[in-house]
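Left out: one protein chain. Kept in place: all the others.
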Amino acid sequence: MCGVFGIFNHPNAAELTYLGIHALQHRGQESAGICSSDGERLHVHRSTGLVTEVFSQAQQHQLPGNMAIGHVRYTTAGESDHLNAQPLVFRYSGGQVAVAHNGNLVNAQRLRTQLERQGSIFQTTTDTEVIPHLIARTGPPILNAVQDALRVIEGAFALLFLTESGLITAQDSRGFRPLSLGKLGEGWVVASETCALDIVGAEFVRDLRPGELLTISANGLESTPCLAPNPRAICSFEYIYFARPDSEINGVSVHDARKSLGRRIFEESPVEADVVVGVPDSGIASAIGYAEASGLPYELGMMKNRYVGRTFIQPSQELRQQGVRMKLSPVRSAIAGKRLVLVDDSIVRGTTSGRIVRMLKDSGAKEIHLRIPSPPITHPCLYGIDTARRKELIAAEYDVPAIQEKIGADSLYFLSAEGMVEATGRADSSPNRGHCLACFNGDYPTPIS
Amino acid sequence: MCGVFGIFNHPNAAELTYLGIHALQHRGQESAGICSSDGERLHVHRSTGLVTEVFSQAQQHQLPGNMAIGHVRYTTAGESDHLNAQPLVFRYSGGQVAVAHNGNLVNAQRLRTQLERQGSIFQTTTDTEVIPHLIARTGPPILNAVQDALRVIEGAFALLFLTESGLITAQDSRGFRPLSLGKLGEGWVVASETCALDIVGAEFVRDLRPGELLTISANGLESTPCLAPNPRAICSFEYIYFARPDSEINGVSVHDARKSLGRRIFEESPVEADVVVGVPDSGIASAIGYAEASGLPYELGMMKNRYVGRTFIQPSQELRQQGVRMKLSPVRSAIAGKRLVLVDDSIVRGTTSGRIVRMLKDSGAKEIHLRIPSPPITHPCLYGIDTARRKELIAAEYDVPAIQEKIGADSLYFLSAEGMVEATGRADSSPNRGHCLACFNGDYPTPIS
Amino acid sequence: MCGVFGIFNHPNAAELTYLGIHALQHRGQESAGICSSDGERLHVHRSTGLVTEVFSQAQQHQLPGNMAIGHVRYTTAGESDHLNAQPLVFRYSGGQVAVAHNGNLVNAQRLRTQLERQGSIFQTTTDTEVIPHLIARTGPPILNAVQDALRVIEGAFALLFLTESGLITAQDSRGFRPLSLGKLGEGWVVASETCALDIVGAEFVRDLRPGELLTISANGLESTPCLAPNPRAICSFEYIYFARPDSEINGVSVHDARKSLGRRIFEESPVEADVVVGVPDSGIASAIGYAEASGLPYELGMMKNRYVGRTFIQPSQELRQQGVRMKLSPVRSAIAGKRLVLVDDSIVRGTTSGRIVRMLKDSGAKEIHLRIPSPPITHPCLYGIDTARRKELIAAEYDVPAIQEKIGADSLYFLSAEGMVEATGRADSSPNRGHCLACFNGDYPTPIS
Partner (left out) sequence: MCGVFGIFNHPNAAELTYLGIHALQHRGQESAGICSSDGERLHVHRSTGLVTEVFSQAQQHQLPGNMAIGHVRYTTAGESDHLNAQPLVFRYSGGQVAVAHNGNLVNAQRLRTQLERQGSIFQTTTDTEVIPHLIARTGPPILNAVQDALRVIEGAFALLFLTESGLITAQDSRGFRPLSLGKLGEGWVVASETCALDIVGAEFVRDLRPGELLTISANGLESTPCLAPNPRAICSFEYIYFARPDSEINGVSVHDARKSLGRRIFEESPVEADVVVGVPDSGIASAIGYAEASGLPYELGMMKNRYVGRTFIQPSQELRQQGVRMKLSPVRSAIAGKRLVLVDDSIVRGTTSGRIVRMLKDSGAKEIHLRIPSPPITHPCLYGIDTARRKELIAAEYDVPAIQEKIGADSLYFLSAEGMVEATGRADSSPNRGHCLACFNGDYPTPIS
């Protein structure tokens, strides 16, 4: 997963982009970058690390101009490399272009092989790098080149391009990833989530449409319906886990959706218990929803240590075996002797859930009834979420009773797909109300290469 | 405020001290330090910054030995200086000694002047530095010297000393600051809060007694009743605001106390409303308590940005005036059009509360009923909490209606002192159940110099 | 200017490359980089800064494999950018390749425009980057692709390529830049100067031949006469100024050449004086030669401050006007009251020479007879030495008497081109004994685009 942010026509473009990608930090902690344009040339700074680690006061000042794009990136272990940090910047026959990408291209490998056969050279291992090459092969004008490129790539993409003179933003034909447009004074802002519009004081205007190509320049906004729209297939995990609670995606508040999922899971699977506990951070709203629906008290049953970041030195294996733990701590007095409804957003490999259940039992919880406000994940995501390979997905290998036993819970229930779709509450006439359910049922919206 | 941690007789002493002070990070973000002993000499590393910033894997390895003490420090603005980072280490005629201190000495300035007149030189501006000098003036043996020093200093102190061969820990005669003893295998652990015992897998043994001096060495534990105990005067703010919810202080769970404070404030000041919202982090448990007592739903009405740390570049004044904000974000859908009971732990200067009320109203809150689970702060703390100078305390200058108007709330209620003392629930026969109430009523437990 | 170093078949490949490029540090202080191959993939680290700044112990260990190439880079002001640091690494249809380049391509801009028109994208502003693109356009096998590329580029190049499985090295058809081959145990070493062979304990084997392409792999050495050789045109400044005195270039010791130049300039321009002083570092050997030939004593008339590096904070303009100075300091007692023969390697803009003459006069020198062991520089170099633009070359604008006056010397003599060529002492039957004299007479050996 990643987050993108762009701004056009504001004197503090880089400074606001810093705030914008900082508000999107939860979408990617691996690397961060900003590219600005002063009207004549592009200026870029990017590196591995959190936004606050990558940027210092001094570095902001070296990013002049009244337009900029930014990116935060999440990567799977081992692939982290500062060469892969975005925005990617390149020079082609039409000048300089920067690109920031949220999503995943399903035909990137095939395109890359083709391009290499034609003499292209690659600097990164990202799927995104095929886009600059496709643009360069078409050549200027840029709008034309971007359109050609979009028609060739397949998969999930919310894209931002910066040239010397303007911004171009585009979304794939199914709208897998959120992308919203806002207005700030005389300028425009584009961001992965509305929380980033809020943070810079921009007013939400509308979401990008599937297949839309939007040019933002001195001539104003120009929308080109570039790709024939397919039925919307927004990633369900944006609501369940990924987006910030204070964001709205396609008109639905993420916080409301999560509470509603909690209420729905109570309806589908009520249980006798003493308190409801959510796993921080994304399980909490659903736990509150479950509590409300059930009439059980909501409890702060565990705490997340705020200061565990990338520079934290993990305790040695030896110490962990002695019972040393980090990140999550039980609040013993809130759980000891009690029957818990425990709400966590999802179960991927099952190892974290198992560890949490054990920790709570060690702290005196009498019973643990695990409630998951999303269906079992049985298929890998091809569109940008790192859900692990199929073999590692516990629900691809085991049925619910087996998972319950492995995790050590006293009961376990996954929300039904129907329940999830309905509770989220999207007003969308597409199939599944516009949700992508591929990771739950293997029904991938795109052709797969 | 500060946090201290010490460990004796464990092969990973420095590594566990790192984890211990990391778990106490909420007690001080200004500087961090660890001093270990290998039985022959002391090794120290300390600097300004968070624990994870000050220590790297490499630096841990330079702290050999099976005993160590650590410290995290909080300072008022402008006084931050890496020379002030603790543990302080010094050589006197009896060898090397390190000292880590949580609390504040009320007669430090007078002692310092006396010592300087007798030829002592000072390296820091901390109150703590008088202790090494007092020890050096007495000379070895160390236990004797520490006792002499403790009898001269006045105020709040939870102290840890490390010598080449052992640990000494001591508490002032009123027990202002928490200090707990734990057992870990064949070794011993001392920490400001029980959450730090939990994190390293140590079993809680007991709290230190007011006036107690405890020596931990190869000969085992030896407790010396060093100072005549006075009535307990534990800092109320440890329960209200400072300690971690998963800690227990003098047998009372911090989380339970906060929920109970929330329930009590409902009893004292019920109000018609739609939802209860807590200001993160310390207002949340009280908000949950209020919700439970009132039957109103608890809501996640605002979010704290997890990544705003010391390296975050604040938006410029110009941008802040344009509506740019950081740290706390409203969750619009949870509050718009609603009447809020807003629970915050305390009001010091009133500026933060005013800003939060304004932000929530801007996000559509219809009414805001501010409930504070602690009495108005009218007097400065002398014992280690930076509550600002008297003139800056809004409750020292204005009455409740005036504060309500300044903050812009639709109603405002502070918990009564009796309510606070009873709800916290300490089983203590001392006056005020062993609470220090000085900042609420000016009744300072110590003589004031 | 730059320096290159490569090694094949040694278990400490990266460590020796570190030593090798460190020995070539005088050829470029702007950036440094090493790329190693472990037989399966390439590993690279490079950045702006000195070799010791760019590499730490830890970073060496992340460069595994038994073959590596390294590079140090010199850039003109303003163009310094860590993206331009070499070796450049790229992926094309045949796999990964790294390239390190010493020299300058005269048709790079034209090739770049062509490549961009064909859809190539560029990451750097270096002339070198056209080479990867040309290789990628041809495609594998690599040897074929390199040959095609070499036939297209024009200018000065000593090139090192590293693939997953071996080294390729090549030189332009005129041999502008030195490049030597050595043997180290079972492995091979290639370096810009023999001093880098010496430092790693390698035995000198031979210099590369103009136009030669040499492949070093598990199959041993294979030399391909790739480009039709032109008459040798080694850069004269390698002897005069650039190379290290303990290197040998095309069989001639740099130290011997410099002493001989000093002797020759005495023959061409003797003068009555008391002592001979050389400007450190490259003027010293010529000064010793002049002293020997003239019988005058050689004197340490000035000192170079060893610790003035890139991190040195220059004194403010205000202080410099008050007489504060750095880098060179006069040894007053050695020059006061004396008539000096002052030997400096060359005069480019004339500002440094003027400042030195003034400094020595201020320190009491009675007369200063400036002797330059190279002819006046009247034309810019196109082959990799930053001699400034034509307009800035003092000898392109003024004749010798005018230069003498501007500099403030009591007399001034430039060595004749014939004198320089003969004194250097190359055994070469090419015109000008194989020297490039373009910067002295505008007679550029290559066609100029």
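Just so it is clear, A, B and C label the chains in written order, and each chain counts residues from 1 on its own.
Following the convention adopted for this analysis, a residue touches a chain if its C-beta (ideal position, glycine included) is under 8 Å from a C-beta of that chain, and two chains touch if they have at least 3 such contacts.
Since the structure is predicted, the reported quantities are computational estimates derived from the model, not experimental observations.
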{"item": "Neighbouring displayed chains - absent chain, whole complex", "value": "B, C"}
{"item": "Option from B:S93, B:S223 or B:Q314 whose C-beta touches the chain left out", "value": "B:S93"}
{"item": "Residue among C:A23, C:L208 or C:I240 touching the omitted chain", "value": "C:A23"}
{"item": "Which of B:R137, B:R349 or B:K406 contacts the chain that the document leaves out", "value": "B:R137"}
{"item": "Which residue of C:A228, C:I313 or C:A427 touches the chain not shown here", "value": "C:I313"}
{"item": "Of C:R91, C:R137, C:R244 or C:R264, the one touching the omitted chain in the full complex", "value": "C:R244"}
{"item": "Residue among C:I7, C:C195 or C:L370 that touches the chain left out of view", "value": "C:C195"}
{"item": "Chain C residues that touch the omitted chain in the full complex", "value": "12, 15-16, 18-19, 22-23, 25-26, 50-53, 55-57, 60, 185, 195, 198-201, 244-246, 248, 253, 255-256, 281, 284-285, 288, 291-292, 297-300, 302-303, 305-309, 311-313, 315-316, 318-319, 322-326, 329-334"}
{"item": "Hidden partner chain, residues of chain B it touches", "value": "89-93, 113, 116-123, 132-133, 135-139"}
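The rule we apply is simple: only the chains that are shown with their structure count from here on.
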{"item": "Pairwise touch network: line, ring, star, complete, or other", "value": "line"}
{"item": "Central subunit by CA centre of mass proxy", "value": "A"}
{"item": "Centre-to-centre distance between chain C and chain A (centres being mean Cα positions), rounded to whole Å", "value": "50"}
{"item": "Intercentroid distance (Cα basis), chain C paired with chain B, Å", "value": "62"}
{"item": "Contacts with two or more other chains, residues of chain A listed in rising order", "value": "none"}
